[in-house]
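Complex shown without one protein chain; remaining protein chains in place.
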Amino acid sequence: MHHPIPGSHKHRTRIRVRYAETDQMGVVYYSNYFVWMEIGRVELVRERGFNYKELEQTEGLFLSVIDATCHYLYPARYDEEIVVQTEVVNASSRTIEFAYQIRSAGSDRLLAQGSTRHIWLNREWRPVRLPDQYREVLRIG
Amino acid sequence: MHHPIPGSHKHRTRIRVRYAETDQMGVVYYSNYFVWMEIGRVELVRERGFNYKELEQTEGLFLSVIDATCHYLYPARYDEEIVVQTEVVNASSRTIEFAYQIRSAGSDRLLAQGSTRHIWLNREWRPVRLPDQYREVLRIG
Amino acid sequence: MHHPIPGSHKHRTRIRVRYAETDQMGVVYYSNYFVWMEIGRVELVRERGFNYKELEQTEGLFLSVIDATCHYLYPARYDEEIVVQTEVVNASSRTIEFAYQIRSAGSDRLLAQGSTRHIWLNREWRPVRLPDQYREVLRIG
Partner (left out) sequence: MHHPIPGSHKHRTRIRVRYAETDQMGVVYYSNYFVWMEIGRVELVRERGFNYKELEQTEGLFLSVIDATCHYLYPARYDEEIVVQTEVVNASSRTIEFAYQIRSAGSDRLLAQGSTRHIWLNREWRPVRLPDQYREVLRIG
């Protein structure tokens, strides 16, 4: 395609907030945003044609997190539909970094944004290079 | 000992309720009581002289749950100290059943009671008999 | 309708197993099935034309669990799509009981079945009768 649509490589996945994810402040407990980020990156990988589960089982490759951040703007609430927008913002043979925007599906209001940085490990927990066929699909953008 | 102390074989462990364990009703979310039961049975095992982690790693024995129940009487609240009282109520070479009472540490009020039933599995997920040395320590009472 | 379709009043909702829901046994941790049951009953309520969130906010009615059980047959695994089938098996003005079957979406294999029993509470945590308009939609079957 000659004219790439800006933002077209951002994966979007929808999640409905569970009661279990709220706390007594009446909003989503802060650590759960990182669970949603995990769903975002897994779905991005799936959209690009393979799945993370097989990567673990068949290739013995594990995506180990080394950094995680989240900036919270507005609280997500019970039963709200939220959209996790995920993109690859950095990728080498050994590391990959995702950025996330978490929005209210109804209002499109940005609720939080975050990032995670990962290294690839093998079954012996040693850092490894991601095979070329996967690097191609997990490229930036 | 000639005069066993009633209840002496019930293991007690203390837990402080975490903010993460509450929900927007302002009390502990119901599935978390099962997490506390897990802590109760692990600590009972530890008190009896071995530990569940080693059972998994060294013996390749896994305690797989087949039934779980909980009856809720009063809500546990954030920051409250609770006591999980655990006992073995049934044990064979292949299955084990625990009963639990979850109490407020301050008032001793019974908040919930439950039970879990388990089978022993090996690394291939096949039901197995628990070796005699462990059966002895995991007996009823 | 003269010939009700058996099982037609069972609500079905799909959930994909999250990485966060697994434990080091490589399968879903047992307390998470109760989180899925909560999703099942909330979606059943939604399908019947109102939503639980509004019930809490507008009517000040809370569905408080008094009993929960789960029988586990086969483990649910990471990334698997599961179906939670929920039905009302008992309902009075003051209590309601749901039954659940949790199946693998691919094979339709029954993984677990459970139940929860609840009472209705008001904002002061006193048991109350469910207003008639809600009783009608939350009837059995």
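In order of appearance the chains are A, B and C, and numbering begins at 1 in each one.
Everything below uses one rule, namely that a residue touches a chain if its C-beta (ideal position, glycine included) is under 8 Å from a C-beta of that chain, and two chains touch if they have at least 3 such contacts.
Predicted, not measured: the structure shown is a model, and the values here were computed from it.
Asks: Considering the complete complex, identify which of A:A68, A:A91, A:L110 or A:V128 is in touch with the unshown chain.
Replies: In the complete complex, the chain left out is touched by residue A:A68.
Asks: From the list C:T22, C:Q85 or C:T116, which touches the chain that is not on show?
Replies: C:T22
Asks: Name every residue on chain C in touch with the hidden partner chain.
Replies: Within chain C, the residues touching the omitted chain are 19-20, 22-27, 29, 31, 78.
Asks: Residue by residue, what part of chain B touches the chain that was omitted?
Replies: Here the touching residues of chain B are 18-20, 35, 38-39, 42, 51-53, 78-79.
Asks: Need a quick check: the contact residues on chain A for the chain that isn't drawn.
Replies: These residues of chain A touch the chain that is not shown: 25, 30-32, 34-35, 38, 62, 64-73.
The rule is short, and it goes like this: only the chains that are shown with their structure count from here on.
Asks: Examine where the copies chain B and chain C touch and state whether the two sides share over half of their residue numbers (same) or under half (different).
Replies: Same: when the shared numbers are divided by all numbers used, the fraction is over half.
Asks: Using mean C-alpha positions as chain centres, tell me how far chain A is from chain C in Å, no decimals.
Replies: Here the centre of chain C sits 28 Å away from the centre of chain A.
Asks: Report the inter-centroid distance (CA atoms only) between chain A and chain B in whole Å.
Replies: 35
Asks: Determine the centre-to-centre distance between chain B and chain C, using the mean Cα coordinates as centres, and give it in whole Å.
Replies: 25
Asks: Return the residues of chain A touching two or more other chains; collapse runs of consecutive numbers into ranges.
Replies: If we look for residues of chain A contacting two or more partner chains, we find 19-20, 78.
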